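Removed from the display is one protein chain of the complex; every other protein chain stays in position.
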């Protein structure tokens, strides 16, 4: 089973640049996470966008959709900023025959206690088992993009029951 | 969906005791991993054995089976030493109506680059999605306990094609 | 020998706030570093400023000088942002009878590979041995504030030979 992993920036890929006393989206972290976990999976990582997801345009979302539609892989993981992950998830609906799992992290992968490693573990597992469709895998749960929201105060994703 | 997590020792729970210039099985690490990942899951962690899995007896395996059979939870994760995880997995077959996922790690959870966080992420995800049965989730893959072996040289689990 | 540690913010204390997709100066990290290192030292940590050092005013520097002058401790460590550490160091000259060591870090203490733990180890050691005066301890070296500069491209402190 082959897995395609698209990285699009977001907190998970943020690194710190002391020169600017700020941090910015850096190199995709997913590849390093999978190497350190010594996975036996057959996967490819491709960086397609490097942005804070708050800055995503409609064109960015179309690019992601186009990439997912055109890849021959049936199993696709997308790492994405958390602020608009749900919006992109909705743009990806109705792509036949593909299991698409979106994930990201609340803390940059380079932090000591980041949730990035855990979340990537969850995402690559979910993508292997779930039937075709779009899913958001965050905080240990599998969400439907139409029934999830980011709870900013509690800094986590939750089912949207409204 | 509620998840029961049994911990049974093994490398994942090994901590270092300088006094003895050695390390031993310590407190279960799974709870801390799930807290740091800020999971929204409904789960309980219970420590039932604290041993290197090479030292497991038939009674230890019977205890694990008894615990899994008697818990009202339908979704069960077991953290376990890697050396005899496959053996215990085989003892757990034919428990009706339960999804049982075993995992562990090649490096103690307290190591900087341990695979423990990744593997627990994989395990709690798999247990939510898979149908009833026993599974070993290691190195990013979902294995059938009857078709997997630990490749000691490469320090990973692989499908046993023989 | 008693050591007073003043924290004033800077990169070393920066934590990530996902809500704002940014990070800000958070709780002082020095205390946690010293606890994890299990030091036998007699020390007190006091947070007096929480700012990026680029935002320091003359009043901030006067506050630091006043605090150092008025403490009964003869050994003082100051954690400080790297961008204007040298400027504050110059303001602290000619305080009789006190050994003052300034340090900070290029990466936030909460990063996996931050230089913060190393630098705090260097600073608390230097402050115990050096005679009275002001010193900047960064990148493993002991600098005179009048003969050091931050090399922004190489992201380190160097002797200023000009």
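For reference, chains read A, B and C in written order, and residue numbers begin at 1 within each chain.
By definition in this document, contacts are C-beta pairs under 8 Å (C-beta built on N, C-alpha and C of every residue); 3 or more make two chains touch, one makes a residue touch a chain.
Computed from a predicted model, the values in this text were never measured in an experiment.
Under the touch definition stated at the start, the shown chains contacted by the missing one in the entire complex are B, C.
Remark: the omitted chain is touched by one listed residue; of C:24, C:71 or C:125 this is C:125.
Only one of C:59, C:113 or C:153 touches the chain withheld from this view, namely C:113. When you scan C:15, C:95 or C:142 for touch with the missing chain, the hit is C:142.
Summarising the interface, subunit B meets the missing chain with residues 11, 14, 16, 18-19, 21-23, 52, 54, 81-83, 106-108, 110-113, 152-153, 155.
Contact between subunit C and the unshown chain involves residues 33-34, 36-41, 106, 113, 115, 117-126, 128-130, 137, 139-142, 155-158.
One rule holds for everything that comes next: only the chains that are shown with their structure count from here on.
Here subunit A and subunit B face each other with the same set of residues for the most part; over half of the interface numbers are shared between them. Distance between chain centres (mean CA atoms), subunit A to subunit C: 37 Å.
Of all residues in subunit A, those that touch two or more other chains are 106, 113, 155.
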